[in-house]
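Structure below; questions to follow.
Below, a portion of the complex is reproduced, with chain positions unchanged.
Here the chain labels run A and B in written order, and each chain numbers its own residues starting at 1.
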Amino acid sequence: MVIGGKREARRAYGLDELALAPGTVNIDPDDIEIGLRIGELDFAIPFLASAMDGAVDPRVAIEMSRLGGLAVLNGEGLQTRYADANAAIADIIAEPVESVIPLIQKMYREPVKPELIAKRVEEIKAGGGRAVLAFTPLGARNAQVAIEAGADAVVIATTVTTTEFRSSKGPSLDLARFCKECSVPVIIGNAVTYAGVTDLLEAGAACVLVGVGPGAACTTRRVLGLGVPQATAVADSAQARDDYFERTGRYVPIIADGGLRTGGDICKAIACGADGVMMGQPVASSHEAPGKGHHWGMATSSANLPRGTRVKVGHKATLEQILFGPATTDDGTLNFVGALKLGMGTAGAATIREMQQVELLIAPTLATEGKRDQFAQKVGQGA
Amino acid sequence: MVIGGKREARRAYGLDELALAPGTVNIDPDDIEIGLRIGELDFAIPFLASAMDGAVDPRVAIEMSRLGGLAVLNGEGLQTRYADANAAIADIIAEPVESVIPLIQKMYREPVKPELIAKRVEEIKAGGGRAVLAFTPLGARNAQVAIEAGADAVVIATTVTTTEFRSSKGPSLDLARFCKECSVPVIIGNAVTYAGVTDLLEAGAACVLVGVGPGAACTTRRVLGLGVPQATAVADSAQARDDYFERTGRYVPIIADGGLRTGGDICKAIACGADGVMMGQPVASSHEAPGKGHHWGMATSSANLPRGTRVKVGHKATLEQILFGPATTDDGTLNFVGALKLGMGTAGAATIREMQQVELLIAPTLATEGKRDQFAQKVGQGA
């Protein structure tokens, strides 16, 4: 649409604006297939935990593997900067809200230690988990440390990852070369556009993380004006994946990353085209999470321009109950696997691939829905 | 509309987004015809009460019949699981809000008893009411028990009802065969799409309930991402009914079910194409309701994935005053029949069929309306 003069802007959609229509066929949830494959790695469920220090430590990585999913450990976070990461986390939790950002900025200035990277990989492997660590392009060297220590895959990610970074200071990481030389699958993120995802696929990504700006602990859109609503980001990225698959025969999963908090969000992200989902806050709210009910974004530690803060997410349930239920509340935050299977079955989709093609509706969140929610809240409070 | 890549989504509308334009002719409300016919059963008013345990018990069914409408009893609810259903309801009411969902889950694990089904039918018939009970497809056997005990009709309903349910465990209820062999009208629900309603009509439904997700005690959209805004659901379903009628000569009423709470909602649902409306919460808020001012959705009792909770709805008025007035408040929750007739008369519609064709507007709920409501509330509080 033209916003003024000849300047055009394209309408983008968020997940909250969408709803799924029921299918004409219903499928038994027990017959539904929701596995995910990244490179040669198979996962029983398409759920990844974000590389955020309040959500994932070696223990969570082990438990998440046991449950069939994948938790990514932040390779440049507190776990690899501090031998006693729990003490560092305890400091962040204890800090008053008005001074927590400066403290986080300070704590992440401590250098990353290669020996701790190796140690964390070994801890996860010793517990029977899949060890996957995340690094920024500048920290790609450390990714090699993780791989040598036995990591099953590595994640290379920044707020926005591109294959071309122009700087007068010299060239940046050559992603294509890195992927080629890497002995394990390389998951790359984050991207949100057709062109951006296509570039990462052509660079050799084994999986692409999709999402800029939608997470609860992220304020990128306020600070920089940048952000693509997640439904459009996923649909554009899925198109890039499908076109790349048609051209090359290589199917690379894309993962909706950020801003997903309910079973409904997950069902809709996949219906928009995702192969799986990555979640920070729901994992941070598990009993097992190292943040003990607190959560902060990766860009919170930026020295000059923090884009995120510490939020309190509480202790909801065990990771297993969050993923597999039983749900004891009706807010959609428990039993994600059950919700995904029932949502798929009701929409008439037997596989993730079919779910990517069910009928989508643009539905009024703020009119009908919004009013109803208000009402329900009011009467609920009175109960 | 394209939301990204080639992925399309269709804009769907909720009732709150609509308004009716006045007609150029006005009709005396006393001359307006609002009857409803389901199979061979005639009803003076097109109002049905939902098969929810907080809203309908035999006493409400009898009173609703006396007033010209129809209350459906939950054939798989507390009334058919417990001889002393009132005691069971009392337990649910007394439970603190944080533990009420687990309690509801537990109480609905008690088996349904055929003898109680027969007993409830007999109680309603003894009081001079029309006995109509609702069952899930899995409980269709029990529907036969109700029919043998003298039920006037049966309802077969789940969140989404389709004529085809695929499961490796074996075939599900053959709806077409069930309707054919049934000696009373079969009301089927819920559906929300053209294809879904068409299938149910072709299976032999005597009436179709329309609505997935819009009720106050339902959180399906948050949990599963599923839901069709009610204006679009009704309009699509009405089209299916009209096309089927043209093909077959059989006119099957469709009932807007869920999310209707005011006279305005009712007028708009019929203007979108419904032949009648089904309401849970307004009935639950009557003096006669068994829930004593409390209300919970049918999916609240789901063992793994509850989609609803107990809400407090209060004691508004008698069922008769709710339906026929006089209204003593201006919020649209009293005198539904008067509101429907005055709304129809002002829109220039003398019959339900004419009301289905009056002029509809998409009107800004959240701009003009929303602000005004806020204002009115503020000054009202000060009064």
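The rule we apply is simple: contacts are C-beta pairs under 8 Å (C-beta built on N, C-alpha and C of every residue); 3 or more make two chains touch, one makes a residue touch a chain.
Keep in mind it's a predicted model, so treat the numbers as computed, not measured.
Assembly remark, whole complex in this entry with 2 chains visible in place, copy number of the identical chain is 4.
Just so it is clear, only the chains that are shown with their structure count from here on.
Residue ranges on chain A touching chain B, taken from their complex, read 11-13, 18-28, 30-31, 194, 231-240, 242, 262-268, 271-273, 325-332, 335, 338-339, 342-343, 346-348, 350, 359-364, 366-372, 375-376, 379-380, 382-383. Taken together, the chain B residues at the contact with chain A in this complex read 1, 3-17, 97, 100-102, 105, 159-160, 162-169, 191-193, 195-196, 199, 212-214, 216-217, 219, 221-230, 232, 259, 261, 294, 300, 303-314, 365-366.
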